[in-house]
Each structure stands twice: as structure tokens, then as C-alpha cells.
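Only a single protein chain was left out; the remaining protein chains are all shown in position.
Take a look at chain A:
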Amino acid sequence: MDLQTLWFAAVAVLWTGFLLLEGFDFGVAALLPVLGRRTPDRHLMLRSIGPLWDGNEVWLITAVGAVFAAFPGWYATWLPTLYLPFVLVLFGLIIRAVAFEWRHSHHTPAWDSSWTWVITTGSLIAALGIGAALGATTLGLPIDADGTRVGGAFAGLGWPALLGAVAVLAFSVVHGAMFLALKTDGPIRMAARAFARRWAPVASLPLLAWAGLVQLRDGTAVTAVLWLVAALAVVVAWARIRVEREGQAFAAWGTMLASAAATIFGAAYPVVVPSTVDAAFDVTIADASVSDYTLTVMTWAAGIGLPVVLGYQAWTYWVFRQRLTAEPVHEEPAEAHA
């Protein structure tokens, strides 16, 4: 495998990792008004993602950083073409980040519910916006031969963006419910399980449709198999949550996302920004890439750095592995069947 292909795969893995991790904290945040109407439930939900969301978000920073580092031609085409949508994503991420920390710097019900509302709103905006951006960069953007946008400020927001937005949000919401079912105990666990059972089949549809469209356009036999794996994983996830095996359901739902993302990136390869104006203007990894020297340097750095990162992030998840309950106890009893 040449270095450009390796880094395309690395970028795909980073985006997938981001969606798998931040997906559940987006989802939990989006579910706050649904499952967290009672204050102790809401606080339990926030506590379940409290130590994790910031580390999850670094996957986004790293994914965008890797796009810039390996494929500046992709970065410099994708971002300005969707200028205002990306700015909106930044707003969502900014307000939700400060809300997580500032929410508990002051103790009044109004303060608490306002910042909770901000967390939900910011997460919704960010999930929709990032979904739109990913949908657009795999299904098509209106760019000319120089990679410059054709049309006005919202020309990049066609149906591909809309499909991506809905797909990422729908995936995240059920992912969040699966996570809550796995991570908490008590009434919230039951409610989250019921929610996931009810919505998982529907919520998988936009993502499968998106992956299917990229597959139909440019797919290979391998990506076709990956798409089938994704579809099968939905069935497994749904079947396992029905019999209250939350861990297995969560894993299957994650497998669905990973397989769908692999289908999308695998089928789109080697194009990173398809042009809706003319296929001749498509930006490919060869057009967008940095030199082999720089890719080599980064391969070494990532080869050493990434396993270490994965190691300590895994340790964090291990430290905070206990199921949480609404009753605040300082030594949570460890749950064996997580």
C-alpha cells in the first residue's frame, strides 16, 4: 500500500473513531430532554459522559488535523466550500464545551437547566453540521477545476449534506441510548434500552442509504460486503437490545457505524471531494496529498503516538467503567455483567 492510500485509510479511521466516541456523547446530550426530564436522571446522564466527552472531541481535532497534514488540497477545498456550515459547527462545539464545565460552577435550578439546554442545542448543531460536511465530501460539492466553490454561500448544502446530517444525528441518538443502557443502572437504563429498541431500525436507515449511494456510484465487491455487514449489524444490535444484552448491542451498533464508514470511504477512494459540476474536477488523494517525505515523517509519528494514545484512552474508560446510578455514592459498586 502506498503512503497516500495508507493516510487516506488513517483519515477514515480517525473520522470513524470520532463518530464512534463523540457519537455517544452527542447522543446522550440530544436525549437529555427526552430521557432526562427528572433532575436526577438528567444529572446521571451528564455524569455518564462527563469524564469522556473532551477526550472524544480530540478525535475530531485529530481527524481534521490529519486531513490538513496529509491532504491539504482536501482541507483547503472542503472547508471554504462549506464556510458557514463549518462556522455553525464551531459554534455548536464551543457552546457545548463551555456548558459542560460551567454548568456546575454555580448552583441554581435555572442556571442548571439553561446550560443543560445549551449542551443539547450545541450537540445537535455539531452532530448535524459534521454529518452534513461528511455527507457533502463523499457525495459531492459544487467545485470548479481549482477547487473553488461555484455558487453562493449555501451552494454546498444540497441533498448530500442533508442526508449526511440526518444520518449522523440518527446514528448518534441511538448510539447514546445504547451507551446509557450499558453505562447506567436504574430507571434510565430501562428507558434508554426501550428507546434504543424502538428506534434502532429506523435510525440506521439514513446511514445505510448514504453508504449505499456511495457504493452504487463507485463501490467495489469488498465495499459491497462491508455494506452487508453494516446492515446485518443493525439486525444483531436490535436483536441483542431486545434480550437486554446491552454490551453486545452497543458493540453491534458500533460495528454498523464502522462498516458503513468503511463502505463510504472505501467506495469513495481515491476521490476525497467529488465535484457536482464536472467529474473531471474531482479532487483525488494524488491531487491533494503532501510529499512522500512528509507522509513518511507522519507515519512514524503516528505509528508511535497512536498506540500510546489508544492505550491511555482505554485506561480512562477502564477507570470509569462502573455503571452509574442516580443515587450519588462515592464508591460505586462494580458491575460484573457490563
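To be clear about the criterion, a contact is a pair of C-beta atoms (placed from the backbone, for glycine too) under 8 Å apart; a residue touches a chain by one contact, two chains touch by 3 or more; residues count from 1.
Everything below uses one rule, namely that contacts and distances are computed from a predicted model.
Enquirer: Name the omitted chain as UniProt records it, choosing among "Aldehyde dehydrogenase iron-sulfur subunit PaoA", "Cytochrome bd-I ubiquinol oxidase subunit 1 apoprotein", "Protein FixB" or "Ribosomally synthesized peptide with SipW-like signal peptide".
Expert: Result for the unshown chain: "Cytochrome bd-I ubiquinol oxidase subunit 1 apoprotein".
Enquirer: Consider the whole complex, including the chain that is not shown, and state which of A:A66, A:A161 or A:I188 touches that chain.
Expert: A:A66
Enquirer: At which residues does chain A meet the chain that is not included here?
Expert: Those residues of chain A that touch the unshown chain are 43-44, 46-47, 50-52, 54-55, 57-58, 61-62, 64-66, 68-70, 72-73, 75-81, 83-84, 86-87, 90-91, 93-95, 97-98, 100-102, 104-107, 112, 146, 148-149, 152-153, 290-291, 293-294, 297-298, 301-302, 305-306, 309, 312-313, 316, 319-320, 328, 330.
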